[in-house]
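A single protein chain has been removed from this complex, and every other one stays in its place.
Coming up: chain A.
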Amino acid sequence: MMDKIEKFLTVSLYKYLYNQKDSEDQIKNDLIKERIESFQWITLRHLELEVTLDNVEVATLLSKAIQEISRMHSSLAPEDKLSCNTKCCRTVISMLQVCSATSVNADVFLPALIYVLIKANPINLQSDIQYIMRFTNALRLNSGEAGYYFTNLCCAVAFIDNLQADQLSMTTEEFERYFSVLLLLLHEVKNCPNIFYCLFYGSVIILIVVDI
């Protein structure tokens, strides 16, 4: 009953409850989005994950997980947003189960979720997390499978927020080089109409330049 009321109220009042313009959350949304964008060079190896993306099944599950988490912002009720995250996390676990010879524990699950989050770079991430925390029954967030997965989502965001070189099995020098080159590139891409598209594939950057 409480859940139904919660859903009804949050959906009807969505535009008042969710993310006001120029709010702190909105600023944080843009910051996280930009930060994740600058981390597109991160590979599975940096996170010490042994996932073989050549495997069709693995690749399919990875893109499904990315889709699920990207859908979060378009759901209205906190419960539905939460369920997008749960579906994403379950898919991540299925993906790991295909690759792994041992059981899937948090030591592999969290880095895999971080990877999915980086590749998905969902919009309004901060707003969604805050909205779920503010308008979901606290009991649901601290217990149950959905609560566990939501906690992992928060962990993944916190990790990306504070990411340093030593957490990626690389030297500070390498890290800064990657990071600064990418920030510069992103800036260039924004300002230069000639660069049509910028792709990051592992550590290779592909620029498509259109001559106008």
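One rule holds for everything that comes next: a residue touches a chain if its C-beta (ideal position, glycine included) is under 8 Å from a C-beta of that chain, and two chains touch if they have at least 3 such contacts; residues count from 1.
Methods note: contacts and distances are computed from a predicted model.
Enquirer: Among "Eukaryotic translation initiation factor 3 subunit C", "Vacuolar fusion protein MON1", "Ras-related protein Rab-21" or "non-specific serine/threonine protein kinase", go ahead and choose the protein name stored in UniProt for the chain not displayed.
Expert: In UniProt, the chain excluded from the picture bears the name "Ras-related protein Rab-21".
Enquirer: Have a look at A:12, A:52 or A:97 and name the one touching the chain we're not showing.
Expert: Selected residue, touching the omitted chain: A:97.
Enquirer: Check each of A:31, A:53 or A:139 against the chain that is not shown and name the one that touches it.
Expert: Missing-chain contact among the listed residues: A:139.
Enquirer: Need a quick check: the contact residues on chain A for the chain that isn't drawn.
Expert: Here the touching residues of chain A are 17, 48, 93, 97, 100-107, 109-111, 134-135, 138-139, 142-145, 148-149, 151-152, 154-155, 158-159, 162, 166-168.
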